[in-house]
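We show some of the complex, not the whole, and keep each chain where it was.
Just so it is clear, A and B label the chains in written order, and each chain counts residues from 1 on its own.
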C-alpha cells in the first residue's frame, strides 16, 4: 500500500469511527467505577476486544496480585462484585476479576518481524458525585453517572474510547503493520496503584515504543497536541489511622483519647509543611472520617493523604515531614498511630525523539492545528513506572496531551470535555504507529 | 389487702420476674437500634404490652412530628425500615412507625380516682461497634449485637426490661392501685431529641408524680440507690456543614476551597473554647466526615457537635462561642457554612420529697442496701423537658440512679452492667408507686 493512499484511508477510517467513539465514551461515562472495582468496565472492554480477535490477559494474568496497593475494603469489593453480577458480568469473568483484579492486557501479533509497540489507557473513575445541572452535557444528553457518588471526572471514559478506537484501527490496517502491539487497559490510575502490578508481570519488558497520554489537562483548543510532557510529580499515597479510647463526652471527658482531634491536628500540621527551595511540592488531606457519635469522644479516625514532589527527592522530603508529624500527633493525643503507603508514583521523562515524530505526523493531518514540543503535567501519573521500564531497556516512551477546552477542571463535579478530541487522539496515535513502521 | 401481705407479695413477684427481666434485656441487647430507628424495638415492646391489655399510642399519636430534631437521612431510615420488615414487623405497625416515628406510650387506668403517675424509659442504642471479646458478657453468653456498628452501650436495653417489668407489676397488683398510669417508652434520648415531641403531645400535662432514672452512671454496688439526681447538663446538639470547591490537588490546588481543613480548624478551635468561671461546661466534636478522595481538595465537610453547661446559661455561652468560631472558620477558608441545631436538653431539678419517699421504701426492702439522697449526673438527659412540664403544673418529679458495678464506662464498646440491678430497679419504682397510693 502506498503512503499517499494510506494517509487518505486513515482520514476515511477516522471519519467513520467518530460516532462510535462518542457512543463508547458515553456508555462508559454512565457506568463509572473506581480503582480496583472496574468490573463492568473491564468486562465491556474485553467483550469489544474479543470480538476483534485480540488475545486477552485478565486477572492475575494481567497483573501481579502482591504489587497492588490501596485495595478497597473487602465489603466494598463484595458490593461492587455483586452489582457487576447484577449488571450481567458472567461468572467466568467474575472468577478472574474478583477481589480487585481489574483491567486487562490485549495483544496483537502481526506475525511479521518489527517493533513491539505498547499503548496504555487508564480506565478508572473517581469518588465524586456528578453535578445534576442541565448545563452539564452528560445530564443534558442523558448519559450522566448511574453509580451514585462515582463519576468519570478525569476523562478516563474518553481514554477507554480512544483505546478501543485504536484497537479497531490496528486490526483495520493490519496488513500495513508489522511487529507486535500490546494494549494495556490499566486499572486504578487514580492513587497511583495500577501501573506497577502490570509492569511487574513483564508486559513492558521488551517494548520498543511506548505511547500513553491524556486529554485535557490544560484548557487548549481542539487540534492542539503536546508531543511530550514534563513535570510528572512523584507522589506517595498514604492512609493514616489513629486509634484512641472512647468515653462519654459529658460524664468523663478526661477518660477519652481523642482520635478525631488527632486527625484535625494532623491535617493542619501537614498542610503547613514548609515549601522547598528545590521545586514544586504538594500535600493534600483528601478524606477524613472520625468518630462514631456526637456524645462520644472519638476513638477512631482515618485520613487519606497524598504528597507530591517535582522529583522523587522532593516527594521523599514531603513524605518524611508528613511521617514525623503524623507520629508526633499520635503522641500528642496518646493515641495509636498507623501509617500505610497505599500508592506511589515516581517522576518521569519523555524521550525527545517524539517531538520530531509528532511534528511529522501533524504535517500529514488536517485536524492537528498546533504541536507543542512539551507541556507540563503538574500532577502524578503512575504511567511513569511503565515509561521508566521501557526506557531502562532501551525503548522510547512518550506521554501525549490532547487539547480540548475545559469548562471545569479535572476532578470537578461538572468536569466535561469536547468530544471532538476523541478522533484526533486516535488519529495522532494511529498515525504515529504507522509512522514508526518505517522510521529511519 | 393489708400492707404486710402486700410487702411479702412484692418480694415474691420480683423473685419470679427476675429471669424474665434478664431474658428481655438480652433480647433487646441483641437488637440495638439508634434514635428514630427503633422500629423492631418499638414493635417488641408493643406486642408485650398489648398482651397485657395496655392501651397504646404509637406514631403520631405518641409524639408530635414537627418537634422531632435530628432525624436521620431518608436513606438510612429506609434501610432501617426495610430491615424491620425483614425482621417481621407487620405492615400495620410499619405504616405508623415509618419516617422515624418510633417509641410508644402505654396507659393503664384503674378506674378508681387517684393520682396520675408517669414512668419514662428510654429505648435507643448507640452507633458503637460492640467489642468482640470473650471477657465481655454479651459475647460470652451469645447475646451480643446483631446490628453491626450499633450497640446498647448505655444500658437502655435494661431500661426497657425494667419498663416491661413495671407494666407487669402494675397489672399484677391492679386491685391494690387507684388512679392512672402512663408509661412512656421514649425514642432518641441520645442526642436529646425524643422527649420534647412526647411532651408536646400532652402526655405530661396532668401528671402528679413522675419517675424516671438510669442504671449505672457511677460505679456503685448492687443495692445502692440515689433518690434524686442533680447536675443535669443543659446541652445543644449541632450539625455543621461546610461547602467549598473541589479542585485537583496536584494540578491547581489554589483553586480549591478546602472544606476538610475548615472542619479540622473548627474542631481544634471549638475544643479550645475557654472554661467558664460560672461552672461546668463541655464541648465535643463527636463525628467528622470530610472529602471524597485523596487527590481532590475536599469540597464537603460535616461535623456532629454538642455543647453542655451546668445550667442553661452556661450551655448558651458554649453555644454562642461555638457559633462565632464556626462562622469565622467558614470565612477563614472561604467556604459556605451551615449550622443546624438537631437536639437540645435543658437543665433540671428533682423534687426533695423523693428523698424521704425512697428512704421509706428502702426500709421495706431486703435488697436496697443504701440510699444516697442525691448523686450527680454530669451529663445531659432530655427527661428534663418532662420533669419541668410536670413540675410547672404542680407535680413532683425525680430521676433515680440504680447502682451497679461498671467494668467500663457508658458509651464504651465493652460497656456492661450487672443484671442484678434489674429486679432492684423494678422493686424500687414498684414500691414507690404503691407507697404513693397512701402517702399522707
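Structure notes:
Here is the rule we use: contacts are C-beta pairs under 8 Å (C-beta built on N, C-alpha and C of every residue); 3 or more make two chains touch, one makes a residue touch a chain.
None of these values were measured; they are calculated from a predicted model.
Oligomeric state of the entire complex in this file, given as copies of the one sequence with 2 shown: 4.
Throughout what follows, only the chains that are shown with their structure count from here on.
Put simply, the C-alpha centre of subunit A and that of subunit B have 49 angstrom between them.
The part of subunit A that touches subunit B in the complex is made up of residues 126-129, 149, 190-191, 217, 233, 235, 237, 246-253, 255, 260-261, 263-265, 267-268, 271, 282, 284-299, 301, 304-306, 308, 343, 377-380, 409-413.
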